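Of the protein chains in this complex, one is absent; all others appear in place.
The first chain written gets the first letter, and so on, giving A and B; residue counts start at 1 in each chain.
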Amino acid sequence: MKRTLFLLLLLIFFSSLFASYMNVAVIGEIRSLNPYFLNSTAERQVIGYIYETLLSTENGKTVGLMAESWEVDLPNRVMHVTLKDQLFHDGKPVTAQDVAFSYNLTVQKRLPMGPVLAYFIRAEAVSERQVDLYFRVLNASVLSFVPMAIPVIPQHLWADIESPRDFPNTTNPVGSGSMMFNNLTPQTLTLDSFHEHPDAPKNIDGIVFHMVQDETMGFLGLVKGDYDYLYWNLDPSLASQLLSNPGRYPDIHVATTHGESVYVMLFNHRQAPTSDVHFRKAIQDALNYPEIVQKVFRDYAGLPYYGILPKTASHVVDEALGIPQQDLEKAKQALAASGYDGSTLKILCFSSKEYMDMGEYIKLYLSKIGVKVELDVKGHESVMAEMKKGNFDMVLTSFSLGFHPEMLYYYLHSSRGILQDGQVSGFNYGGYNDPDMDAILDRIWTTFSEDELKESFFDLQARIKQTVPMLPLCVPLQLEAYSTRNFDGWLVSETEGVFNTQTLQNVTPK
Amino acid sequence: MSGVRRKWKAFIGGFEGKVSLGILSFLAVLAVFAPWIAPYDPYDITQRDFPLDPPSLSHWLGTDGFGVDILSQVIYGARVSLTIGLFTGVGIAVLGGLIGVFAGTWGGATDMLTMRVVDFVMVLPGLPIMILIMTNLGSSFWVMVMIFVLFGWAGIARITRAVVLSERNRGFVDAARCAGAKKSYILFKHLLPATYSILFVSAAFAAGGAILAEAGLAFLGFGDPTLVSWGKMLNYARTYNAMILGAWWWIIFPGIAVFLASFSILLMGVGLEKMFNPRLKERER
Partner (left out) sequence: MSLSYLVRRLLLMLLTIFVALTFSFILIRSLPGDPAERYYGDPRLPQEIKDEIKASFGLDKPVMMQYFIFLGNAFRGDLGVSFTYCQKVVPVIVSRLPWTLILTVIPTILSMLVALNTGVYIAFNRGKFLDRFMRFFAFSLNAIPTFWLALLMVMGLGFYAGWFPLQGMYDPLLQSGWQRLWSVIQHAFLPWLTLFIISTPAFSIQVRNLALNILGEDFIVTARAKGLVQSEIRRRHVLRNSLGPLFSFLTLRIAGLVGGAVLIETIFSWKGMGLLVLEASRNSDYPLLQATVLMTIVLVIIANFSADLLQAAFDPRVRYG
């Protein structure tokens, strides 16, 4: 008895030595694997390997993930979906019943999936592989949001869960994604390759996600060979040091790809002088964009287009609109044309280093044209609270627009900026109100053809350049560090970076 | 007056007095005249040089990861630390002293209740509660001072009360009471002055503790985001990879500054204690 036990232990020990798991460091904690309640970046990063949604985006286009095909019946606000033939990790097939259950659970249990509850009514399984989704409101944005947000969970494991709100799902999370759960400890999450899935990693057994507290520790692990990839954006100083001494750490590489979030400055359109387009243009012309990029981001950021959208939104971005440039004379003229009375304005600003530095530079440039500003630095929660109240002159923030450019609707449409009971009704915090812009945005939401969509987006960007509802500042690059010490075959994609599906399929242990 | 002068001589004559006053006045001069002493202005975004410069002639203590001169930051940081120490020390002495004296003078139920509150405040684990409060109220300079005072007054109140109780039973207080003096008169004329020495000593210790606590909170990211402080420098050093970038100067010097400030103030506390209570010196031998 004892001997077999010993042999068994030995076997486990050796198999663990020979098993090839890729080691990936994530910053922060993975506390729960409940796909409806994701609270940390790390959780959002890993959950997609376990659970899947019906649709997804790839290079700006909508593609089926669990859905083989789908049809939209716009007048009746119904979406008909046909499922692929798939299995859950426990071997049971994914049925239309499961999909309907997952969607209805969101509604019945009032799960906080953004605006889903506002737009979605219910789902119904029509056959083994077909499911109908009924909407209260249906447009391009809802379509690109709801089926990409709601995870599909197995009904046989979730039917008995009374309150999903306090269900951590950390003992046996079963989904249909490319990897399946092995174990979760306070420091690691181990996922095994789920070979039934077409996207499952072929040459490795799985991934161990290590939760680290800060970048320094992650980087040291990468140098030592403990980790193969750091799942975050590298600090620009560290990246510049790595890239300038390539010989120092021969195994370590930095993948530099285009970013998808844009730093912007929002204006309060409800009051002078920020409601005046001349004033906003004066500010746009006063800033020295290359200097911000160089000083704050060590050159690891792209210059913004007039149309705000970043390069990663490649299917709709209008690069011909050009890049804003500093022109103090033009700025002074525009300022003179505006009703600016010389009062001191406040820039609301998050208390993190890059925002504060950007704010300081903007303050410096604006002093050159005679606009007086002060930084109003606050913690994240307080800034958000002020923004929701519409209580600011200007505010620095960032929007993630690379993969969902249609989100601009929420930031610019006048219906999203109504101030009632002291709260802004949507994300248009500054209350920008422009009927022409509204018309373009409405068109984007009801367009399903690719060409028309592109045209509408071009109109949108031209209108943004003309009226400057918000000011694009820069687009930080994505800087990812990976090591070729243990694995070969990393593939860098311009839009998705280095840690993408192709890489996972392609990497082989050395 | 000669009594004061004698005490001052006793204080400055001792080792503690000399050293603490020396370091403290040096730091105070740095803090007050920071704009004239510091070679650069750390708040001015245009006065930034090459990042991560090791100590050199143009930057005596090097530059941090953003190109800001460390020496200038250390000099400006003295402002935050010393003012936090000062305000906390004074605040604690005033609040704790008053509460202690009132409890001691009034006695009875007031006294009982106050002492239960003191017991309660004294056992509270400070740091977690401070984090709880700062998460709710945001972290600014005044919130920090307020928290330090709220957590620090209890110990002093207890000591002052004890002093008042022992003073109350002394002859001259009884005499005053017999002569028909009001409670408040006795309080301000006799009891309060008796507590001054203990208040000075406690204020010094509290100030030293506050400087350390401020550094710790700022290191955790709860410092005032708009002010240059030593704790915040260390926070940045850790967040922005000072260790792997090899910038030891970014970690060492702010820590030394914190040590010097709290060391000198704590030492001043010891010096004051010895000055007010010469018998202490005998016993230590």
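Keep in mind that, in the parts below, a residue touches a chain if its C-beta (ideal position, glycine included) is under 8 Å from a C-beta of that chain, and two chains touch if they have at least 3 such contacts.
Owing to the predicted nature of the structure, the values given are computational and were not obtained by experimental measurement.
Contact with the chain not shown here comes from a single listed residue; of B:27, B:99, B:234 or B:272, that residue is B:234. Of the listed residues A:186, A:247, A:342 or A:435, the one in contact with the hidden chain in the full complex is A:186.
Across the entire complex, the residue among B:80, B:191 or B:270 in touch with the chain not shown is B:270. For chain B, the residues touching the chain absent from view are 116, 119-120, 123-129, 131-136, 208, 212, 215-216, 219-221, 234, 238, 243-244, 248, 251-252, 254-255, 258-259, 262-263, 266-267, 270, 285. Contacts to the hidden chain, counted on chain A, fall at residues 9, 12-13, 16, 29, 31-32, 34, 37, 39-40, 110, 112, 114-115, 117-118, 165-169, 185-188, 208, 210, 212-214, 217, 220, 381, 385, 388, 423-427.
By our rule, only the chains that are shown with their structure count from here on.
Touching chain A in their complex are the following residues of chain B: 45-46, 48, 51-52, 65-66, 138-139, 225-226, 236, 238-241, 243-245.
Chain contact summary for the complex, chain A toward chain B: residues 214-216, 219-220, 235, 237-238, 241, 295, 351, 353, 356-357, 360-361, 364, 375, 377-379, 382.
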